[in-house]
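Before I ask anything, here is the structure I am working with.
With one protein chain held back, the other chains of the complex are shown just where they sit.
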Amino acid sequence: MLALAGVVLLVTGVVMAFYWVPMAPGEGFRQRIFYIHVPVALTAYACFAWGAWKALRLLWKREERYDLESYTAVHMGTIFGVLTLVTGSIWARTSWGVWWSWGDRQLVLFLILFLFYCAYFMLRYAVEPGPRRERLSAVYALLGVVLIPVSFLAIRLAESLIHPTVFTRDVNENLTSSQLGTFIVCLAGTLCLAGALYQIELTGKRLDRQLRELRRALA
Amino acid sequence: MTYLQDVAVLTRKDLLLELRARETVPAMLLFVVSALVVFHFVVPSDLSEETERIVSGGLLWVAIVLTAILGLTRAFAAERDEGLLDGLVMAPCDRSAIWLAKTLSVIAFLLLAEIIALPAFALFFTSVDAATVGAVLLANVGIAAVGSLLAAIAAASRTRELLLPLLFLPLAIPIVVGGVGATAADDPSRYLWFLGLYDAIFAIISWASFEYVVTE
Partner (left out) sequence: MTSAEKYATAAYAVVLAVVLLYVVLYAFKLSRLQREVAELAELAARRKADTDAGEPDREPERVA
């Protein structure tokens, strides 16, 4: 099952990241944060995309289950988004000595997305449960996924204007095969982890709903 | 009635309502000028010309976005208060026509506010060039397009006026980037193109999804 695959892959990946992969020239040990930071970021994107896909299905088919699936996916995406921000911040700290860098495009993008999806939850809490809320959430989730590339473009454009201190990492652009291998294992592991957590949370939410209906039926 | 006729009727209704009530636009006018005055106290005077252009340009756009939020909060207020939104929705017109009409009226309100805001800015800070005006016009479309959709979403919630800024600001970030870039950069064309791209993308998506937001 996904959880098992996730655990195996992630543990292998972490071991590989710490012990097996040779030291990256110029960067040293801290480069290894790459193997958890980037997979987590990519997983967050995947979750948001999944949430938007489910949202699209909801608007199209109007089946109730898509709402829970979309909501859970967005929730997962937000959690992994926060993890991206935290690991990114740690990486910034160890690379450049600062806890935050406006020059790190991915970090800034995730900050914007974090704000956006926090508003998603505020929206959900502010509307009574029902088909209305489902549709509003779905439309907003779609807006979010469109915002991702647009914001990234905006951040790039802004750089030439406000000149944030763009630190560069001494990263060798082409990954060696061992680095690539470690990265893929970690990415697969993180995706499986997200998938497993997604299923757990979805089941929990569905149980919640079924219980509520049961209670109403018995009352 | 054709689609465009529906849009024209609805837009006219909004504009006439505002003409009679005279609530939203005067508030926006006063707000934007007040904001600019407040901002004056934030900008130090001993900046290099380039820095000053960026800083004051940035503040202009902050003022525009905040004023837009003020106006947008009122966008569906009348319909909501009088329970007219249900009536509009039941009308035999394409729901997206409501969105288009609302967008056009918001653009009108923004233009009215900017007719005062831009000269005020030129007076208080630095001169306004063609690129800035172009950016403002382009941004109006983007703000109104996304804002109308979000205003309808917020109108359906319990927290309304609280929710709209939260929904709007992350989406407004690219507009601000485009606007400040066009105002302050040496080569504004990139930023104007970006604003146009933003407008196109979000106008289409708002137009297409408005129906789902407004139906019960």
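Residue numbering begins at 1 within each chain, and the chains themselves are lettered A and B in the order written.
As a convention for this text, contacts are C-beta pairs under 8 Å (C-beta built on N, C-alpha and C of every residue); 3 or more make two chains touch, one makes a residue touch a chain.
Fair warning: this is a prediction, and the values are worked out from it, not measured in the lab.
Visitor: Looking at the whole complex, which visible chains does the left-out chain touch?
Guide: Within the full complex, the chain not displayed touches A.
Visitor: Give the residue, chosen from A:16, A:36, A:73 or A:138, that touches the chain omitted from the document.
Guide: Per the contact definition at the top, the residue touching the missing chain is A:36.
Visitor: Among A:48, A:91 or A:183, which residue is in contact with the omitted chain in the full complex?
Guide: A:91
Visitor: Any idea which of A:79, A:98, A:153 or A:184 touches the chain not displayed?
Guide: A:79
Visitor: Touching the absent chain: which residues on chain A qualify?
Guide: Against the left-out chain, chain A lists 14, 17, 28-30, 32-33, 36-37, 40, 63-65, 79, 82-83, 86-87, 90-91, 93-94, 193, 197, 200-201, 204, 206-211, 213-215, 217-218.
One rule holds in what follows: only the chains that are shown with their structure count from here on.
Visitor: Provide the residue numbers of chain A that touch chain B in the complex, in ascending order.
Guide: Residue list for chain A touching chain B: 59, 112-113, 115-116, 118-119, 122-123, 126-128, 131-132, 135-136, 138-140, 142-143, 146-147, 150-151, 153-155, 157-158, 160-162.
Visitor: Taking the complex as given, what residues does chain B use to touch chain A?
Guide: 54, 146, 149, 153, 156-159, 162-163, 166-167, 169-171, 173-174, 177-178, 180-181, 184-185, 190-191, 194, 197-198, 201-202, 205, 209, 212-213, 215-216
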